[in-house]
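Down below is the structure, laid out as C-alpha cells.
With one protein chain held back, the other chains of the complex are shown just where they sit.
Up next is chain A:
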C-alpha cells in the first residue's frame, strides 16, 4: 500500500482549503490528456489515453455471441410475464467490460488487492454501459433475434497510475468505441423461417457502433476536508475519505452515481457535487470530441503515421 505522512496530508488538505493544489491547479481544474486511437491492429477498436501519468490502453473486440435472456422461469404463473420479457430482451446485444490493473503500475495492484479494484471498476463499467443510460444502441447489435448478436468486449489494461483511474478509463472507452468498427452482416432467408448470415470481409463496409456519441463519461469527486476536488492525483487520493463517482452524458444527464471509500458526506454537499459534475462532464465530452475530430483530420492527411507507444 502506498503511504502518506500526516504532515504531507495536512499540507495537501490545507492547500485544497485555499483552492490551491500541489501542481498549481484549482479545485475544479482538469489535467491535460494525450489520446491516440486505432493503435492495436488486431482489435476492432482501440485507444490509449494518458492523463498526466495515468495511462490506460483499451482494446475493443466485437464477436458473435448467443443472445441470453435474462429471465427464465418454470413457474406457470409467471410464464405470461416471461414471454413479454423475452420479447424485449431477445433482440439486444451486450457489452462486456473487464478491467485489468497491471501489477507493474502501482503497488496497490499487487496480489489480492488488485482483484477487488478490478472487480469494482469492471462492475461500474458494466453497469453504466449496459442499459439505456450507456448510450449504445444495444438493439442495433442484434443479428438474428432470439439467436445471435454482436458482443462488444471492452478490455481495459492499466499501464501506469497517478490517480483518477475511473475517469481516464471512461474517457478512453468513449474514444475506443468511437474508433470501433463492426463488420457488415448480410442476412439471408433460407426458407421455412430459417435465417442465415454472412459476414463481409471488406473493411470498407464496416460500420461504426450506433450511439457512441451518447456514451457517458464519469466525473470523480474527491472530498478532502470539507471541500471537494476533481481529477485527483495519487497523492491527493490518499487524503480522500469519500469519493463520489458520477457518470454524465453529452446532454448533461446523470447516468450513474456511486460512493466509494470509507467516509460519509452531507446531503447539501452531495447536491453541490452533482451540479458541478454535470457541468464538468459536459465540458469533458466536448474536449474529447474535439480532440478526436482533430485526430481524424490528421489521419486523413497523406503523411500520417501513428506514434504508438513511443511518445
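In this section, a residue touches a chain if its C-beta (ideal position, glycine included) is under 8 Å from a C-beta of that chain, and two chains touch if they have at least 3 such contacts; residues count from 1.
Basically, contacts and distances are computed from a predicted model.
Colleague: Missing chain, UniProt name, options "D-2-hydroxyglutarate dehydrogenase", "Queuine tRNA-ribosyltransferase catalytic subunit 1", "Ribosomal protein S5 domain 2-like protein" or "Ubiquitin-conjugating enzyme E2 2": which is it?
Modeller: "Ribosomal protein S5 domain 2-like protein"
Colleague: Among A:185, A:206 or A:254, which one is in touch with the chain left out?
Modeller: From the options A:185, A:206 or A:254, the contact with the absent chain belongs to A:254.
Colleague: For the chain left off this view, which of A:46, A:106, A:122 or A:173 is in contact with it?
Modeller: That would be A:122, which touches the missing chain.
Colleague: Please give every residue of chain A in contact with the chain that is not shown.
Modeller: Touching the missing chain: residues 70-73, 78, 85, 116, 119-120, 122-123, 127-128, 131-133, 244, 249, 252-267, 270-271, 274-275, 278.
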